[in-house]
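Structure incoming, see below.
For this view, one protein chain was removed and the others were kept in their places.
Entry: chain A
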Amino acid sequence: MTASVARAALAPADGERRHRSRRHSTVTAVLALLLIALTVGGLLAGPFGVGIEELLRLVTGAASGATEFVVVTLRMPRLALGALVGAALALAGALFQTVLRNPLASPDIIGVSQGAVAAAAAGMLLFGLSGAPLALMAFAGAVTVAAAISLIAGRGRAAGYRFVLTGVGAAFFLQACTGFLLTRGEVREVQQALVWMVGGLSGAAWPDVAVLAGAFTVLVTAAALTARPLRILQLGDDAAAGLGVRADRARPMVLAVGVALAAVAVAFAGPMVFVAFISAPIVRRLLGDGSLALVPTALFGAALVLAADLVAQYAIPGAQLPAGIVTGLIGAPYLLWLLATRRGGSS
């Protein structure tokens, strides 16, 4: 009985399915166009003026050396890093929220980001790290914390619930560790650590992008493989078991992919609040039927980070803010507005 209801939910009537898939394609196309527009905008914007025709000349190899330096060495890696980080965070949030069935269960709430932040704070304030060693340390922090949470949470019934609660406990513990480091550190170094802890794209370079892109490709392939069990898990553990998906086997796999995605993103760009938390719910709303769609979610995350970075760089003349501030500043009012204006069911 449950299984037949579940199958009906998975396989809607033909007409409805066609309507859904049309809406799905439209949303995906619009988000892709938005991402392209933001990329072009990011290449053109800035104190060193670059025009469209100069950009085209760059493609044919006829642009000046200065233009090439600004566009290829400064702006392109920043945009590539931003898009990858945004997509990775959005996917991580979508995987977490879906598999744990709790809209609050994004990596920045259940301890994964806090693990990276605490490790990075220790790296900066105790060992004076920066660059690649710092990124590695943040990554290791996030993965270690996630592994510890899932070991402690154990398996079996209600493992997802225990995972969330353990994660929140871990998040608080790690915040206290970070707080301790921040109160004891030298105030100037503390301020620099605070900048990292907000999350931003400054200092992006091609080697970072290459590493992130490699990790991203592997993990997105893994995420795509989990897409079907994930959709079925949404129906509840029992219904999923009826459809041949064992929740206790599928869940750790999905969570591992989500943790790895969040960890690489945070390692290179800092936590960037809200991207993981908000992307999947917004895309669900855009799609209008509450379904989970990984491609539009990734596109949305990428566009969100690029837009935030543009605003952060150029909104206040003379002040370069980290992009993570803007994701918080635009994400929060947007979510509040959605909550205040939307009638009917909560997300």
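Criterion: a residue touches a chain if its C-beta (ideal position, glycine included) is under 8 Å from a C-beta of that chain, and two chains touch if they have at least 3 such contacts; residues count from 1.
Note that in this section contacts and distances are computed from a predicted model.
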Chain not present in the shown complex, as UniProt names it (candidates "HPt (Histidine-containing phosphotransfer) domain-containing protein", "Iron chelate uptake ABC transporter family permease subunit", "Branched-chain amino acid transport system ATP-binding protein" or "Carbon-monoxide dehydrogenase small subunit"): "Iron chelate uptake ABC transporter family permease subunit"
Full-complex contact with the absent chain, from A:V198, A:V245, A:A263 or A:L304: A:V198
From A:L34, A:L55 or A:V168, residue that would touch the chain that is not displayed: A:V168
Given A:P77, A:P103, A:G242 or A:G258, the one touching the chain that is not displayed: A:P103
Touching residues on chain A - with respect to the absent chain: 103-104, 109, 152-154, 157-158, 161-162, 164-166, 168-170, 172-173, 175-177, 179-180, 182-183, 187-188, 190-191, 194-195, 198, 273-274, 277, 319, 321-322, 324-329, 331-333, 335-336, 339-347
